[in-house]
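Take this structure, written in structure tokens, and hold onto it; I'll ask about it next.
One protein chain is absent from this view; the other protein chains keep their places.
Here the chain labels run A, B and C in written order, and each chain numbers its own residues starting at 1.
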Amino acid sequence: MQVLYFAWLRERIGTAREEVETQAATVTELIEELRARGEAHQAAFDDLTALRVAIDQKVAGFDAPIAKAREIAFFPPMTGG
Amino acid sequence: MQVLYFAWLRERIGTAREEVETQAATVTELIEELRARGEAHQAAFDDLTALRVAIDQKVAGFDAPIAKAREIAFFPPMTGG
Amino acid sequence: MTVRVGTEDFDIGAEIAALSAGRTDIGAVVSFTGLVRGEAGATQIAALELEHYPGMTEAALSEIEAEARRRWPLQEVLILHRVGRLAPGARIVLVVTASAHRRAAFEAAEFIMDYLKTRAPFWKKEATSEGGRWVDARDTDAAAEARWRIE
Partner (left out) sequence: MTVRVGTEDFDIGAEIAALSAGRTDIGAVVSFTGLVRGEAGATQIAALELEHYPGMTEAALSEIEAEARRRWPLQEVLILHRVGRLAPGARIVLVVTASAHRRAAFEAAEFIMDYLKTRAPFWKKEATSEGGRWVDARDTDAAAEARWRIE
């Protein structure tokens, strides 16, 4: 699946998008796998209360199932307008 | 003093403005004098609940003193905007 | 204090641009524009005739602006109101409020419109195929004004 990062998360991880092969059942499990990718990922996912997630462009909870998802995006709370 | 009429009151009385010599102490007393001017005035002042009054361009009550007033205006409730 | 009453039309974009030009302390601009509707219930409106009380109108609008500025932190306020004969679709009134934050701008604009409806000396007459008809004041406008009363 495609994993997307926005705002400071994108800057900290150093990429806006990466292809991920995963068997993770939920967002939380996916985050555990991503943290194992290295220091940058680990720092980015350090405080989950500061993060939001969207599954296929819809905001979801961290316990949401992702088996059929094509695109998972992580970002801080929105600050538009 | 100058007495001004607006909207349907102006149309019913047939003038926008008239000079009035009066010793009336309050708006209510002035209205009594105006009603004596004829049928048009009488009809216009028939239902005081439908009327508002301004003394020197400020909305006032019917019991307000008018001894020092230069301009008294009568009109229906406002409908701007 | 920016209050204007006249027969001329206005350009909403130009008014907002003028009011915020060269400033960087405004974060939120709210505008309200009132338009002449073509129907009142089942009746077609050919035009609206707007009458006002020159002198008192400007004083009443300025007092409404001053009251809004006492209640909210506003950088700019603009109140324009047209008078005379206006066709359906025509602009009648423009209120613009500018503030650092959106809540103040929204509330102040709504407050100004609610007060204007019941406190500024304008009267509307509808021209219809059955003749002229003075518009009645609406209870909902009195109720809208009452919301803002400070106990």
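Note that in this section a contact is a pair of C-beta atoms (placed from the backbone, for glycine too) under 8 Å apart; a residue touches a chain by one contact, two chains touch by 3 or more.
Just so it is clear, the structure is predicted and the values come from calculations on it, not from any experiment.
Participant: Could you run through the displayed chains and say which ones the absent chain touches?
Facilitator: In the entire complex, chains touched by the missing one are A, C.
Participant: Of the residues listed, C:36, C:60 or C:74, which one is in contact with the missing chain?
Facilitator: Touches the omitted chain: C:36.
Participant: Considering the entire assembly, which residues of chain C contact the chain that has been omitted?
Facilitator: 11-14, 16-17, 20, 22-39, 88-89, 100, 102-103, 105-106, 109-110, 113, 144
Participant: Applying the definition given at the start, please give the residues of chain A touching the unseen chain.
Facilitator: Per the touch rule, chain A residues meeting the hidden chain are 4, 6-8, 54, 57-59, 73, 75-81.
Going forward, only the chains that are shown with their structure count from here on.
Participant: Give, as an integer number of Å, the spacing between the C-alpha centres of chain C and chain A.
Facilitator: The computed centroid separation for chain A versus chain C comes out at 48 Å.
Participant: Measuring centre to centre with CA averages, how many angstrom lie between chain A and chain B?
Facilitator: Going by mean C-alpha positions, chain A sits 73 Å from chain B.
Participant: Counting in whole Å, what is the centre-to-centre distance of chain B and chain C, each centre being its mean C-alpha position?
Facilitator: Spacing between the chain centres: roughly 26 Å.
Participant: In chain A, which residues are in touch with two or more of the other chains?
Facilitator: Residues of chain A never touch two or more of the other chains.
Participant: Residue numbers in chain C touching 2 or more other chains?
Facilitator: none
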